[in-house]
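Omission of a single protein chain aside, the complex is shown with its protein chains in their original locations.
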Amino acid sequence: MSPLDTLIIAPLAFALASLGMGRRGAWLIVIAAPVMIALAVWLCAQVWAAPVGHSVGGWAPPLGIAIRADGLSAAFMLATAVAAGLIGLFALDEFAPPKDGETARSHTFWPLLYLLWAAVNAIFASADLFNLYVALELLTIAAVALAGFGALKAALRYFMVALLGSLSYLLGAVLIYAAYGTLDMGLLAQRAEADLPTLLAAGFITAGLIAKTALFPLHGWLPPAHGSAPAPASALLSALVVKASFFILLRFWFDAMPGISGPELAHLLGALGAAAVIYGSVQAIRQTELKPLVAYSTVAQLGYLFLVFPLAGAADEAAPWAAGAWSGGVLHALSHLFAKAAMFLAAGLMLRAAATKTIGGLEGLARAMPVTVFAFAVSAVSLMALPPSGGFMAKYLLLTSALAAGAWIYAAVMIAGGLLAAVYLFRPLARAFAGKETPVIVPTPRWLAAIPLALALLASALGLASAGPYAFIQAGAPLAAEEGLK
Amino acid sequence: MTPSLLYALTGAGLIALGLYGFVTRSHLIRRVLAFNVIGSGVFLVFGALGHEGGITDPVPQALIITGIVVALSLTAFAAAMIARYAEDGGGGLDPDAEDAG
Partner (left out) sequence: MSLVFDIALCALILGVAAMALLGRGLFASLAFFIVYGLLIALAWLSLNAIDVALAEAAIGAGVTGVLLIGAWQALNAQSALDPDPVAHWITRVFAGLGCLAIGGLLALAILAMPGGTGLTTEVIDTQGQLDLGNSVTAVLLGFRAYDTLLESIVLLAALVAVWSLTPQGLWGGIPGPRHRTRPDGVMASFGRLLPPAGLIAGVYLVWAGSDAPGGAFQAGTVLAAAWILAVLAGLQDEPEVTSPLLRAALLIGPALFLLVGAVGAGFGGFLAYPEGFEKPVILAIEYALALSIAATLALLVAGPPRRPGGAR
């Protein structure tokens, strides 16, 4: 038995079980969280020795589908197991079946959680472009449904963008199959050439995925969808869902198509990323409500991820800084995953306690709920890229690569993005510490605050013990991560 | 002109036409309808390019059947959500188009 298979089978089994068990299904998370974390640790231990992979059902590509895990996949699966497990436990407070009869939400949240989990794990494992499409659509359905828990209007808007994004991706995959007779990324890496069908296909795939990752200027759907959902749903959407489509993009360019990209495309993605950093941060500063602020911060933070393409990818030949940029981008995705999950859960608790939506309503909250506000602050440290945090390590790596490459504009954007993050995150924190009186709050269960705190501390730990994760994500990393996309 | 090429180009035409419909008509039912037209255009390109000597490559055939079921799943969810949105007084237009004015 391989943990790689089990990490896909188990969440599907939990999804079916929670659907079949009805009101008792909620408590499955108490088993699912430790099981999934244990499986992911097991996979990481295997990958630490050597990357793993095999063909599903024993049918080798191009006929069959290959799944595999290198350091990148395993790290994302472990981070997902920890984050989704903890978010699931947190959600017991909101979505456990109420005593006075069930609701549609207490019933459907749990299968949706496991379906989302299965979809992202399938994405992290798959090496097949069409299999990725099916997994991506599973993710879309679960994600839009969870966004719909907040506001239907925001969810519909998200849905319409997601529909077009999926079609664009699918069209690209179709053209790739027609041109090369395979959908397998490993085979494509050997066969792909930079001709018109391939470039067009790559363009469609990229356009579809950046719409789903909410890269500027296709970000419009994200703030309302992430900002209006219940806290556990927002955390899942911002921490996991947008990372999955970015992950496919990373895989596609660095693993499947390392030979076809010119520096133009890499710089286009980089420029959009840079614009997202500035635009998202400025919008976050302008918000008067807390959750839209955190959601716009996601738009900004996602921008950094796309700096990987010019910094690691656009090198003409082996560039010593490329590996640093690639690892920095991946570390940033992982630390944002933890930090943003922590921040949305903490924000949810703070708003509930203060019975408000606005930043102004948070006054004095630090005295009434110190643990929660502390968790918010620790996650903010990572997003501002201050030491010690995963965000600091990640941006340090990205920044040194940018300086080594002489990419002054990207370097300036990163520094500006850090300062702007400090501005927008300082406001809610300053409110929470302001005033002299302890406000009267709506009581929330005390154990809940431990969960955002744990997630925030994990984001910090990624920076404190960064040597381990740094080496781990390079296990089996594509050559292109060191030598650039040619 | 071979049937393969003819149907593949028709697929490309459906994609362009569907996209035009999606962009220029903002009623939600029309957007879902356009999604389905674009989808069937993509499938037609897929199948037709795999058609040679009177036989269509079974791999695209299987993947198209999978794709049709996935598209149906998305359509079913979208239809239900559109109905709920209208019942909540949201009307029939894509909120994105409304926000844009």
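Going in written order, the chains are labelled A and B, and every chain counts its residues from 1.
The criterion applied here is as follows: contacts are C-beta pairs under 8 Å (C-beta built on N, C-alpha and C of every residue); 3 or more make two chains touch, one makes a residue touch a chain.
On a predicted model such as this, the values are computed, not experimentally measured, just so you know.
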Original post:
Who touches the missing chain here, A:P197, A:G360 or A:G435?
Top reply: A:P197
**OP:** Using the touch definition up top, pick the residue from A:P111, A:P292, A:G313 or A:G329 that touches the left-out chain.
**Re:** A:P111
**OP:** Touching the absent chain in the whole complex: find that residue among A:W42, A:F124, A:F149 or A:F344.
**Re:** A:F149
Subject >> Which residue of A:D5, A:D93 or A:E289 touches the chain not shown here >> reply: A:D5
Subject >> chain A residues that touch the omitted chain in the full complex >> reply: 1-2, 5-6, 8-9, 12-13, 15-16, 19-20, 22, 54-59, 62-65, 67, 101-105, 107-109, 111-112, 115, 118, 122, 130-131, 134-135, 137-138, 141-142, 144-145, 148-149, 152, 171, 175, 177-181, 195-197, 200-201
Subject >> chain B, residues in touch with the chain not shown (by the definition above) >> reply: 1, 3-10, 12-21, 23-27, 29-30, 32-34, 36-37, 40, 43-45, 47-52, 54-66, 68-77, 79-84, 86-87, 89-93
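Throughout what follows, only the chains that are shown with their structure count from here on.
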Subject >> Sites on chain A touched by chain B in the complex >> reply: 63, 130, 133-134, 137, 140-141, 144-145, 148, 152-157, 159-161, 163-164, 166-167, 170-171, 174-175, 177-178, 220-221
Original post:
For the complex, which residues does chain B have touching chain A?
Top reply: 15, 22, 28, 31-32, 35, 38-39, 42, 45-46, 49-50, 59-60, 63, 66-67, 70, 73-74, 77-78, 81-82, 84-85, 88, 90, 94-96, 99
